[in-house]
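The complex is shown incomplete by one protein chain, all other protein chains being positioned as in the whole.
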Amino acid sequence: MKQFWKSMLKSPSGVIGLVILLLAISVAVFGPMLFPNSPWRMVQRPFLPPFTLSSVPLGTDALGRDVFAGMIFGARVSLLVGLVSTLVALIVGVPIGAMAGYFGGKVDDALMRFTEFFQTIPSFALAIVLVAILQPSIYSIVTSIAVVSWPPVARLVRGEVLSLRTREYVQAAVVTGQSNSWIILREILPNALSPVIVLASLMVATAILLESSLSFLGLGDPNLISWGYMVGAGRTVIRQAWWITVFPGVAILISVLGLNLIGEGLNDALNPRLSREGR
Amino acid sequence: MTAPATVSIKNLRIALPKSAERPYAVDGISLDLRAGKIVCVVGESGSGKSMCAHALMGLLPDTVDVTAGEIMFEGRDLLKLDDDGWRDLRGRRLAMIFQEPMTALNPLMRIGDQMAEMFEAHGLLTPRERRARALALAREVGLPDPERIVRAYPHQLSGGQRQRAMIAMALALEPAVLVADEPTTALDVTTQAQILKLIRNLQRNRNMAVMFITHDFGVVADIADQVVVLRHGKVVEEGPAATVFSAPQHDYTKALLAAVPSMDPPARAPLDDRARAVEVIGLDKTYVTSGGWFREDRRVDAARAVNFNILKGETLGLVGESGSGKSSVARLVMRLIEADRGTVRIGETDLTSLSGKALRAERHRIQMIFQDPFASLNPRRKIGHIIADGPIAAGVDPKVAFDRARDLLKMVGLDAGALERYPHEFSGGQRQRIGIARALALEPEIIVADEAVSALDVSVQAQVLKLLEDLKARLGLSMLFITHDLRVAAQICDRIAVMQRGAIVELKPTAQLFAAPEHAYTRELLAAVPGRNEQAPAA
Partner (left out) sequence: MLSFVAQRVVKGVIVLLAIVVLNFFLIRLAPGDPAVVMAGEAGATDQVFVKQLREKFGLDKPLPEQLFIYVKGVVTLDLGFSFRQQAPVAKLIGERLPATLLLTLTAFAISLALGILFGTFAARFAGTFLDTAITVFALIFYAMPIFWVALMGILLFSVTMDWLPSFGYDTVGGNYTGLAHAIDVGKHLIMPAMTLGLFFMATYTRMTRASMLEVKRLDFVKTARAKGLSDAVIQRRHVLRNALLPVVTLAGVHSGTLIGGAVITETVFAWPGIGRLMYDALLQRDYNLLLGVFVICSAMVLIFNLITDLVYRLVDPRIEFAS
């Protein structure tokens, strides 16, 4: 483990990503405690430009609501949705992929047809349809994002398990009389996890993008303020009040960027290359 | 030897990056290449032989540095050349062939195009002339059906054909020097024999100076005029081949030569009155790749009506080239894969009729040692666990299992501290020993060794083979020994079964097989072993 953190900290992307993520998490957890202004309350006149009043540092929107407060509370929603939906996608995708890869044959065929079916459907379109049908709420959003996100996980895990299954130490485990569940859990999965971890960090980033896109289109939970919703709300008044769309978007950009960087850092740490630039 | 050297390497020193285990890959090497002569550069892994070859072509990786020395060719020091200078010489005056012909050829370009590229690189001939020359070259290196091959892609050729294509490419511009970096190591022994013959003939016809890198002394015996022995980046011995073989000076050379298994099988006591440890009857296995709805399926026979017995305390060798089915048979016997038909009996128990828990209960009786020391141990588990996992799964008390693991490590020559370490902290030979300990942990009756020493350096190989023989005698084991190396088989097996395309073509006691082989394929196989005429030097 120590080795892992050392290599993680050696890659600049990893460090920057970690810093950003820690920042985002602190904002999400501590922000609402330190800045308890409700983002739904009218606190000033509408369309107050940013950097003019210290109590509303990023200005107000069309209804006089504090943009800064909105961003802080929005952090919670985005991060929560991102993490939970990725977790659900992993809980669904990893076992499916592992079973398909390990048992092969008909099990593999059936599971892969099922996975391919979901992968063929354009993910954002399906997410829109699901949230629309199930009525927008944080539960339907998390569900729909998880539903469109699990196929790549299953695919990846299947590929890893498939290649590890013929690895000699796995064959040794079979030959020394281990049971199937032992082999999957103790021999195969620990060695298959590195690319899954990298994928997971990228999935959280994608989940945040999906959630903000859904909120932008008006499919967000009506009781929760999120960054996508703010950008969507500011769309019609972009000529008068550019700050309503710019700042929440920057927040999304930085969060997603941070997660992608962590993914890169994880990739460097977990899959070391022998030499980077040799001719 | 009064002719001037074509290439003269003097005091070459190549430094490795700071993080490497030693400061120099090549530490003050001097050697000469002469027209019409083959110089074999021999050494084990890490000796620096491949680096020498790359230095001669200016193809060293960016991570290493040439810190001293010179390479004189046609009056110039090659190490002082700039990019353009190198590009002019490469292919035209200096040519190289590599070890892995599959990866050394561009998979998206036709063979003929890749050959014609040689001419294109130096601005010679028109496109039509290039194509004609490519065809002629293909014929010269003995490629069958040259018109078709020239239009084929690399993956459609066999390993031997790809290597011939590479040789054709290298010789296209009639270079003065050919550098061959282990060109036959990845080939079957029969193919290797053909390629070696080809290289010798071409070299003689064109009077080239050849630097031939290899780790195989048999190959050296067959083709070398001069021998240079490398160790840890230094030259420990050099001289004419005959001299080095008959009267090696340096201890290391003597040790290396002694470690090469002889082609003469030792006398062995017959075991006719023993009980049968393993009985294999009518084993059949065909791999089918489906062709979809509109094409035919592709069928490959891995095992065809395979029958053999192994007597108690006997070592039966399963010998063959790639595609012979020997690895498949090993896995069928272990029930790692399922046979289409046939029976495998261990003692009185019919292994093939068992499944699930019953099968797992019997598995301890027959255990396996694998080929790749780097892939046969789980990199995330400690050695102690790796060895003790099997017994624990069978119900043995963990403390007892770990104590036994400690004993086993001692038996294979490793200290008890290894229990707490991870596989990556050990060398290839040590990992194979751990693999042996793991196999013995379940107190088996039979050991299946699947190319267990093929990935090891020759000196390490000798040690591991000795260990296996000792353990086998001490514990009264029977062994199924899979190998492609007939020398090893000669030394370690009581009887040998020769396999070809899934079938056993000949099965005889070792001495008989070597002295009077009956089947045509067996004869071909024995004739192809490099250096079979070379006697072991007087100790």
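Order of writing sets the labels: A and B. Residues in every chain begin at 1.
Operating definition for what follows: a contact is a pair of C-beta atoms (placed from the backbone, for glycine too) under 8 Å apart; a residue touches a chain by one contact, two chains touch by 3 or more.
Source: prediction; values computed, not measured.
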Absent-chain contact - pick from B:A5, B:A35, B:V66 or B:M109: B:M109
Residue of A:S11, A:S149, A:N191 or A:S212 in touch with the missing chain, whole complex considered: A:S212
Residue among B:I38, B:M57 or B:A193 touching the omitted chain: B:M57
Interface with the unshown chain - residue positions in subunit A: 116-117, 119-130, 132-135, 205, 209, 212-213, 216-219, 228, 231-232, 235, 238-239, 242, 245-246, 249, 252-254, 256-257, 260-261, 276-279
Residues in subunit B touching the chain absent from view: 57, 59, 86-92, 95-96, 98, 100, 103-109, 117-118, 120-122, 153, 155, 166, 169-170, 290-295
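In this section, only the chains that are shown with their structure count from here on.
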Centre-to-centre distance between subunit B and subunit A (centres being mean Cα positions), rounded to whole Å: 47
Subunit A to subunit B touching residues, read off their complex: 167-169, 171-179, 182, 186-187, 190-191, 275, 277-279
Interfacial residue positions of subunit B with respect to subunit A in the complex: 61-63, 334, 336, 360-361, 363-364, 367-368, 370-372, 375-381, 386, 389-390, 393-394, 435, 438, 441-442
